[in-house]
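One protein chain is absent from this view; the other protein chains keep their places.
The letters A and B name the chains in turn, as written, and every chain counts its residues from 1.
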Amino acid sequence: MLTSADLDTLLLTFKVASIATALMLLLGTPLAWWLARTHSAWKGIINAVVAMPLVLPPTVLGFYLLVLMGPAGPVGQFTNWLGLGTLPFTFPGVVIASVLYSMPFVVQPLQAAFTTIGEQPLEAAATLRASPLDTFFSVVLPLAKPGFLTATILGFAHTVGEFGVVLMVGGNIPDKTRVVSVQIYNHVEAMEYGQAHWLAGCLLAFSFTVLLVLYTVLKTQPVTHQLK
Amino acid sequence: MPVPNFTRIFITATLLQFGHESWAASVLVAVAANFSKPMTEIAAEFEKATGHSAKLSFGSSGKFVSQIENGGPFEVLLSADEKGPQKLEKSGLTVQDSRFVYALGKLVLWSAKPGYVDDQGKILASGDFKHLALADPKLAPYGAAAVEVLKKNGLFEKLQPLFVQGENIAQTLQFLITANAELGFIALSQVIENGKIASGSGWIIPGDDYTPIKQSAVLLKRGAENPAAPALMTFLKSAPALAIIEKYGYDLPK
Partner (left out) sequence: MTQPITASFKLDYGAFQLAVNLELPGTGVTVLFGHSGSGKTTLLRCIAGLQRAPQGFLEINGHVWQDSEHNIFLPTHKRPLGYVFQEANLFPHLTVSANLNFGLKRISQPPSPMEFHHIQELLGISHLLKRMPDSLSGGERQRVAIARSLALKPEILLMDEPLASLDIKRKQEILPYLDRLHQQTRIPIIYVTHSLQEVAQLADHLVVLENGHVLAAGALSDTLSCVDTPLAQDRDASTVWKATIIAHEADYHLTRVTFAGGILSLPVIDAEIGTPLRVQIYARDVSIVLEAPVFTSILNVLPATITGIVDDNRGRSIVRLLVGDQMLLAHITSKSAQLLNINLGMAVFVQIKGTSIIN
């Protein structure tokens, strides 16, 4: 059976994943939009940087974050200067690490969706008096909905399953940074296979439910938009 | 489906051929991460002395145990503790009576900052730090030893909220090197160079503060027929090997 410590890790995991997904959508949307439309020479570089976590082993990325966010690292010195202390071993630290690590899973589907929309609907909107910002909300967002759906699901799922980075940056502190993937790993390492099975089963069931809801609810929503 | 007899003979003969191609055989060894440096040196000496070679795989002892239980290809296990080899013994995966302690691990309280940890570990009681790093006591023997030390000194309750746990001692060392944790418990072998602590500051904890960390070796059944495997077991007890083990800050088994 699940212990209360196991339940705590489940709860914490979904808290991390929800907040991280919201942040990724917030930051990833303008980034993906820029990447989809720019002809800047920076495009290739930024694309590569965003995709880095796909290539880097999570523990390596985690180690670099540990260095960057630590008291000697530039980010750590900045957060110290702000009076926030350093980020490793804290809940915000884990969220930030998750955001960086799962970002390509949010940015890439969005970028693809924006690219698919193309220039034409934007030009049509401009000739119908819609400013660029207006166009983004009234035309781009509804047209890119499948992309947002994919981005949300992938971002969330990947954060839930994410392990190596959190292990590195989190320090395995109950209720603060001990997420479910770390807990399962610990159970397996400690040869507590029964508990590992239970927790993994719960994780599977919960994730499946969340994804199912996202897919069905968001997909079946009618596309008609009533304008007055 | 029954395999025709001549085919079976042919396959067996071929495999034997490969297995005994020459007297200089090769042994696949699973090595606990904390023993990676000394073992690399020992393997080189082993090759010089016997002509056999040792292929080393480094990782956490717990992971090796589950891999071996599930058909992992290792022939010798150098574990960080006694528990893993004992478990494999019970599962009947080892060569009888082959287990022995090859080194006694030494625990150190260490900080990357020079002069931070005093040679009596009084800093622990003063408690003027935010994070105390240690390896997960459930998984790593050095973590369990650290908890013992704290309990014995009556500091466990007070310091537990400051724990940050690495999955193993390698990760714990990373917390310390990056200065994200001010101090922590690791293996002396991780920070020793030429017989003394190379950088930062540390307190080598007296052996009677914790149960000895009996790093144990065991010969696995898979390696029973390979001449290089028992040869390595023997070589681990030889004088050149013991000298290397001692150089890396381990106590020698009595």
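Heads up, the rule we're going with is that contacts are C-beta pairs under 8 Å (C-beta built on N, C-alpha and C of every residue); 3 or more make two chains touch, one makes a residue touch a chain.
In this text, all values refer to a predicted model and were calculated from it rather than measured experimentally.
Colleague: One chain isn't displayed here. Which of the visible ones does it touch?
Modeller: Across all of the complex, the chain we cannot see touches A.
Colleague: Would you mind spotting which of A:Val49, A:Leu128 or A:Leu212 touches the chain that isn't drawn?
Modeller: Hidden-chain contact among the options goes to A:Leu128.
Colleague: Going by the touch rule given at the top, which residues of subunit A touch the chain that is not shown?
Modeller: 120-121, 123-132, 134, 138-139, 142-143, 223-228
Heads up, the rule we're going with is that only the chains that are shown with their structure count from here on.
Colleague: Where the CA atoms of subunit A average out and where those of subunit B average out, how many Å apart are those spots?
Modeller: Roughly 37 Å separates the two chain centres.
Colleague: Could you pull out which subunit A residues touch subunit B in their complex?
Modeller: Within the complex, subunit A contacts subunit B at residues 63, 66-67, 69-73, 85-86, 88-89, 167-168, 171-173, 185-186, 188-191.
Colleague: Provide the residue numbers of subunit B that touch subunit A in the complex, in ascending order.
Modeller: Spelled out, the residues of subunit B in touch with subunit A are 60, 62-63, 65-66, 87, 130-131, 133, 136, 138-139, 163-167, 171, 174-175, 178-181.
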